[in-house]
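With one protein chain removed, the remaining protein chains of the complex are shown where they sit.
Then we have chain A:
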């Protein structure tokens, strides 16, 4: 016993063990969202330097990929032209609807605030780095609180939703990808979702199944009309997140853990790899 305490190295080791266990334990309880200035400075300067590497590397990698994909381009071009003609048609329809919407709003005497509620701003952001850690799927983007970024803003690509902002520093923000969502963890958050075209459906996207690479939408009512092949969008209920952003398509629907509600497996519309540009959706009045 006496000898044990005489051993300086052992005591140091034990103290270190206790210190780190406490540190990790405390940090696991609650996620901080305000950083002290050295932290902010370090994060921003390192992210800036990583941004210098990430984009050129992406272009070079994309160049080689393009050479491989050259064969596919012709067919892709055809498909794109087809979508483009559809787009023009939709555009005309949209203009008419928008006009009508505006007219109706005037007639119903909407306030300025109510008119602007669905007027989302899309900020384009460049990805500067990807977290190498296997259990934390986060990326860093080059917009921060200086550019008006705030916690819990949704982040999308041109394909669909990829995540939400989980941390903000002055010049950069960290995006928690959908692949990192899990309802068991305290850093996670649920996004309310609905079916495109039938907005009375309701479910919460809260988890990601890493083994099957699908999102899990839970809390679906037994009588809900959601079915296989439906397109899932964010519903904007709860007013924290914007509405109408595409999440993915339903792969299957089954009875949930307790048999009271159903869950649906959703194939994400966006890809979470090789991200270059993402869009941050700013909700007015947030």
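A few remarks follow.
Definition applied: contacts are C-beta pairs under 8 Å (C-beta built on N, C-alpha and C of every residue); 3 or more make two chains touch, one makes a residue touch a chain; residues count from 1.
Basically, contacts and distances are computed from a predicted model.
Only one of "ABC transporter ATP-binding protein", "Membrane protein", "Rod shape-determining protein MreD" or "Acyl carrier protein" fits the UniProt record of the hidden chain, and that name is "Rod shape-determining protein MreD". Contact with the chain that does not appear here is found for just one residue of A:11, A:61, A:82 or A:104, A:61. Interface note for the absent chain: among A:117, A:130 or A:237, the touching residue is A:130. Residue A:213 is the one among A:66, A:198 or A:213 that touches the chain missing from this view. Interface with the hidden chain, as seen from chain A, comprises residues 13, 16, 20, 23-28, 31-32, 39, 42-43, 46-47, 49-51, 53-54, 57-58, 60-61, 128-136, 138, 140, 167, 174, 182, 184-185, 187, 210-211, 213, 273-274.
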